[in-house]
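Every protein chain but one is kept in place in this view of the complex.
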Amino acid sequence: MNKVVNNADDAVRDISDGAVLMLGGFGLCGIPENCIQALVKKGVKGLTCISNNAGVDDFGIGLMLKSRQVKKMISSYVGENAEFERQLLNGELEVELIPQGTLATRCMAAGYGMPAIFTPAGVGTEVAQGKEIRNFNGKDYLMEYAFDADFAIIKAWKGDTQGNLVFKATARNFNPLMAMAGKITIAEVEELLPAGALDPNEIHTPGIYVHRIFQGSAYEKRIEQLTIRKAHQ
Amino acid sequence: MNKVVNNADDAVRDISDGAVLMLGGFGLCGIPENCIQALVKKGVKGLTCISNNAGVDDFGIGLMLKSRQVKKMISSYVGENAEFERQLLNGELEVELIPQGTLATRCMAAGYGMPAIFTPAGVGTEVAQGKEIRNFNGKDYLMEYAFDADFAIIKAWKGDTQGNLVFKATARNFNPLMAMAGKITIAEVEELLPAGALDPNEIHTPGIYVHRIFQGSAYEKRIEQLTIRKAHQ
Amino acid sequence: MALSKEQIAQRIARELKDGYYVNLGIGIPTLVANYIPEGVHVVLQSENGLLGMGPFPFEGEEDPDLINAGKQTITTVQGSSFFDSAMSFGMIRAGKVDLTVLGAMEVSEKGDIANWKIPGKMVKGMGGAMDLVASAKNIIVAMMHTNPKGESKLLPACHLPLTGVGCVKKVVTDLGVLAITEGGFKLLERAPGVSVQEIQSKTAGKLIVEGAVPEMVY
Partner (left out) sequence: MALSKEQIAQRIARELKDGYYVNLGIGIPTLVANYIPEGVHVVLQSENGLLGMGPFPFEGEEDPDLINAGKQTITTVQGSSFFDSAMSFGMIRAGKVDLTVLGAMEVSEKGDIANWKIPGKMVKGMGGAMDLVASAKNIIVAMMHTNPKGESKLLPACHLPLTGVGCVKKVVTDLGVLAITEGGFKLLERAPGVSVQEIQSKTAGKLIVEGAVPEMVY
């Protein structure tokens, strides 16, 4: 039951060209930095990436975009990325934009074995095009399908050797949802602990969802929008 | 934003005859003991109770059954209760039995604003009668609707004045799901703390779901099946 | 005189009621947090997974793991809680958030809103806006009455791709406060010194003016 692998290279060893990946994080917050670097190093191509955002030019998924590894992005917001824009406008990159709550719930649906969910997000907009609309109690909902991803690659704060995970603050975001949703789930953690070190009441992601885990290193944790107030405000 | 009420009587003050209630707990584990007693004392009648079980003859929802306050039970398992059986066989009580996972997920659906969910549980059985069946990827699923409950009455381990809740061990069960699902959610807790006392990373139920909270008293926490091993086994 | 962005935020803050859970969008809506009236306690939701958002951190106290939906570093207040994005949008979808304030490019007299896409321009994505407008019980739009070209943003029907349909309840602009009613935009208040006539001339959608329209007081 020991799910520990040596490092990011080992964790992503069998991700091959054309794979569908989920990548946790919101902006640059809570992203699997080590695995992204390992994927860039590995040079795997033609990836479909399901991730709320696409990183920035020189960090996060932006690094994979720069090295032309991404065929398609499925995201809710892809701003802040000039290289992304260039590839998209040149037709080198496909993008599917979906509402953030729909993105989150389609991950959850996969993790919960629910093939589809209903949400009102996007009713009456171009997001609804081609989708089944259904009325419940006088309100229209779109039927949206669970994601089907080969790998979920996520980042947690603490984890144990059995794959149990705990997230910190808003670095939680999509990570526990994607953890549930991947056929193979790879978790990198800031602190890897022996089984039993985490309080079973406080575990966010039970180990059953996690297939590989390792302690990451050299986390940059870049801040995208440093916003501060003056001491005398 | 202080949601604290004085006691169980105060918390259930406006529950009236014919109300639809969700009651947390699994067997006698994690049940809202104080509120059940207050409901018995109040004598409110004709209730529909959504709860995984129906208590035992002299405890839990069994107390409400004994005083003939329950019109209908919606549960997954109602054994261990002679009075329940008597009322059911005499036609004094309606019962709707639904699979436990369906029960849990219909609570979650209500809390997540999803009008319906799909589950394979019950396909090909009498549970499927009259329900919409839908095939996804070669597998049949039943469409099951979100519950619509007037009040959710739940029990937590710790809570704060803003309604944030933490559950202990398997006393969690249906409690956080029902907490999300009630139009009005009433939480009784073993320990009521000031806002800020709970670690925001470790909260199971955010306060937004909880409308009333109070510190319960005199918890019996009865054990339904005391099972022990011998020291020398 | 037309309101400043700060004043628009200040006016919207008067809509807050004690005990409200509130989601504030990026831009003018974010400023609303600076004007919460005395005695009114609200909890701010950030859709990336936080209830109980506090002010920006002091320098050196920023935490890269603690950001808002605009990716800005923030702090928390007492009684806050973190959760995943599915629960976050679950509570939005279930109508647990009492008030949502967001910006818009266009609002129609039927309450439609367009705020995510301009054809021909690079699209950044809708983020959580479509979820919010489809589910929130009470949506107030904060925006300028006209665009930089001077064209009305309050229209009979939106020209831009929609974010949501028939969802906006109220619009607070630099010129006034307008409720979406069955007949169109009902003018509730004027900015100090701004005439009904000026508002009429800058409102392309149907404007309803009943009796004397009070002037806002600042």
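For clarity, chains are labelled A, B and C in written order, and residue numbers in each chain start from 1.
Simple rule for what comes next: contacts are C-beta pairs under 8 Å (C-beta built on N, C-alpha and C of every residue); 3 or more make two chains touch, one makes a residue touch a chain.
In this text, all values refer to a predicted model and were calculated from it rather than measured experimentally.
Note that the undisplayed chain, when the full complex is considered, contacts A, B.
The chain that is not drawn here is touched, among residues B:Met108, B:Ala152, B:Ala187 or B:Val210, by B:Met108.
Among B:Val5, B:Leu97 or B:Met143, only B:Leu97 touches the chain that is left out of the view. Taking the whole complex into account, chain B touches the unshown chain at residues 26-30, 52, 75-79, 85, 88-89, 97, 99-105, 107-108, 119-127, 157, 167-177, 204, 221-229, 231. Residue positions on chain A in contact with the hidden chain: 1, 110-114, 160-162, 164, 180, 194-196, 198, 200-201, 203, 206-209, in rising order.
As a convention for this text, only the chains that are shown with their structure count from here on.
In terms of the distance between Cα centroids, chain A is separated most widely from B.
Centroids built from CA atoms put chain C at 37 Å from chain B. Chain A and chain B have Cα centroids lying 33 Å from one another.
Shown for chain C are the residues in touch with two or more other chains, namely 76, 82-83, 86, 90, 92-93, 135. Within chain B, the positions touching two or more other chains are listed as 112-114, 200-201.
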